[in-house]
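The complex appears here without one of its protein chains, the remainder shown in place.
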Amino acid sequence: MWIKDRHMWMVFVLPGVILLVLVLGWPAITSILYSFETEQAGDAAYTLANYKSLLKDPFFSTTFWNTTVFVFFSVALHMILGLAVAMVLNSALPAKPMFRVIALLPWVVPDVVAGIIWKWMYDPIYGALNDLLIKIGLLNNPIEWLSNPKLAMTSAILVNLWRGFPFVMLILLAGLQSIPRHLYEAAAIDGAPKLQQFIHITLPGLKKMIVVALALDIVWEVRRFGLIQAMTQGGPGVLTEVLSTYTYKQYFKFFRFEYASAISVVMTIVLLLVSLPYIWMISQEE
Amino acid sequence: MRMQAAKLQPGDILVKTLIWGFLILVCIYCLIPFAWMLSTSLKTEAEAFRMPPTWIPLKLTADSYIGIWVRKNFGIYFFNSTIISLATAVLSTFFGALAGYGFSRFFFRGRRFLIGFFLATQMLPGVLLVGPYFKILSKVGLYDTRTGLIIAFLTICLPFSTWMMKGFIDKVPDELDQSAMVDGCSRLGIFFKIVLPIVAPGMVATILFAFLLAWGDLLWALCLTSSESMITVTLGIARTVGEFRIIWPMLMAGSLVGGMPAILLYIFLQRLLVQGLTAGAVKE
Partner (left out) sequence: MKKIFTISVFMAVIIIVFSFNSAMAEQVTLRFSDWHLTEDVWNKSLNEGMDIFHKQYPNIKVVLEPVSYGEKETKYTVESAAGRAPDVFHVHAFSLPMFFGKGFAKDLTPFIEKEGSGFLDAWYPLPIKLMKHNGKMHAMPGDYMTMVLFYNTNMFKACGLDPDKPPKTTDEFLAYAKKLTRDTNGDGKVDQWGFGTVGAKSPGFSMRFGPFLWSFGADYLTPDMKRSALDTPEAKEAFAFFVELYTKHKVVPPGLTAMNPQEVRTQLAQKKVAMIMGSGWTPPIVNKINPDLNAFEVLQCAPAPVKRKQATAIWLSSWVMSPSTKHPNEAWQLMKFITSKDIELKWFVDNRVTSSRKDVSGVAPEILNDKFASVMASQLPYGKVEPQIKQWPEIMDTFTTSLQEAIVGMKSPEKALSEAHERINAILAR
């Protein structure tokens, strides 16, 4: 080829970069610039007024905390359940294809639809979940899953666990499938117990994929919107208000475009900081 | 066969029981909402609202399944969603794999920055971007087209696809590339003939992710289309939630039917990519 090998990266990487910059460049810049404008001042002045309001906004700090709790537990549970299921699905198991499809099912329902369905299932009077639990004797009285202030966030996280773990599971399953079998065989011959095999073969082999799954899932969960919006609209009160629903409200319900932009910029900066370690790890030279 | 013990011991039986118990629990967790969806989709509208609810419909009817195709134009929605999601999936995975390979094998200046940049593009919420993006599309005449949506979804999927593919490609040892280059193979040749077949399971995950992202999106489909002929399945399903009533059986039927293509795609990809290509590829 006429291109030197060390310049070949451009052939591979640049198409993606160009697409992203072309399509997202202008919207991203206008959005960021918007956050420095205010409705009163118009286009002329650039101020930090929106950011100052953010600091004083009592709802913002609650929302921020909720988002942290929601994302942390969602991602952690995704990783644990996803890894466990991936390992089971990677083992010698009959009817594997069927189980794999079942484990994938929650992922094929769109966010908004899942939110609507679960909201209905969670309903204290005519919800299927309470009905089922009472019928099989686990409950005596219906639980107010989404109205009880102590349960609301937990109920939301449980739905998000259902909805999102297949993503992690699929990545980790693919990762597990690429760990060479002979490593396990050699260890078994050496008499190493399963736990040892897990710690010394599986985990290191999966390390890169775990980093990828973590980073992507964190970004994805911070973006998670339709699910929560459909189930609780951020309520009761602001108990399940997260940054995505809060931004949506500001933009589409209150028409406070500039303020919504400021919230988004803050959200982006925090996400960037959180994902820096992952970016570092994934770009390590082997 | 993996995980084989020489003799079946009591500890093994316990472990096997635990694993099966866990698997059954997970299956129940995954399936209960679907059981409910299926049950509701076969009910009459009135029975869907029954308090307390019935799990087994008192009156079975396939009316909603017929209704979505006949009364609600589901055929058009399906067509649109399939084209858009498939195109997004294929293109996103292809360009993501390209970029993933580039990031994996080449250590150029600005590499770390670009890797971070890819991910950073996803940190701004769609709520903000959809407005300006809409303006751009209108100006180039791509508003209310499938193409416009495909490009929008591509830009959302691509960073994720890149990260995922890079992770998978990283596991393919560089020595394979080097020895192939010694044999006179070009980089692109290595990419297509050697690397991609090995990461086929990863490609399945990446393709499915992009497909589902495009399929399940509501905000962009809502704002970037206006004519009835451009409606996607998810948008069509959202419409069954009206101001005054939710047509539950139709919503459930639409959701179940809407989830089918992804499952079929997964099964198809498993056969085509994984079984067809990785047989023996992992053994060294």
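Points worth noting:
Going by the order they are written in, the chains are A and B; count residues from 1 in each one.
One rule holds for everything that comes next: contacts are C-beta pairs under 8 Å (C-beta built on N, C-alpha and C of every residue); 3 or more make two chains touch, one makes a residue touch a chain.
These figures come from a predicted structure and were not determined experimentally.
Within the set A:28, A:146, A:179 or A:227, the residue that contacts the chain not displayed is A:146. Which of B:15, B:38 or B:130 touches the hidden chain is settled by the complete complex: it is B:130. Only one of the listed residues, A:201, A:238 or A:272, touches the absent chain: A:238. Seen across the whole complex, the unshown chain contacts chain A at 58, 119, 122-126, 141-142, 144, 146-149, 232-238, 249, 251-256.
Listed by residue number, the positions of chain B touching the unshown chain are 45-46, 49-51, 83, 86-87, 90-91, 94, 130-131, 134-135, 138, 142-147, 150, 189, 192-193, 196-197, 218-219, 222-223, 226-228, 230, 235, 238-246, 277.
As a working rule, only the chains that are shown with their structure count from here on.
With centres taken as mean Cα positions, chain B sits 15 Å from chain A.
Interface residues of chain A facing chain B in the complex, by the touch rule stated above, are 1, 5-6, 8-13, 15-17, 19-20, 23-24, 26-28, 30-31, 34, 81, 84-85, 88, 91-93, 97, 99-114, 116-118, 120-121, 125-129, 131-132, 162, 167, 170-171, 173-175, 177-178, 180-182, 184-185, 188, 194, 208-209, 211-212, 215-216, 219-220, 222-223, 225-226, 244, 247-248, 251-252, 260-261, 264, 267-268, 271-272, 275-276, 279-280, 282-283, 285-286.
Residues of chain B touching chain A in their complex: 1-5, 15, 19, 22-23, 26-27, 29-34, 36-37, 49-53, 55, 95-96, 98-99, 101-103, 105-108, 111-112, 114-129, 131-133, 136, 151-152, 154-155, 158-160, 162-164, 166-168, 170-171, 174, 181, 186-188, 191, 198-199, 201-202, 204-205, 208-209, 212, 215-219, 234, 237-238, 241, 246, 248, 251-252, 255, 258-259, 262-263, 266-267, 270, 278, 282-284.
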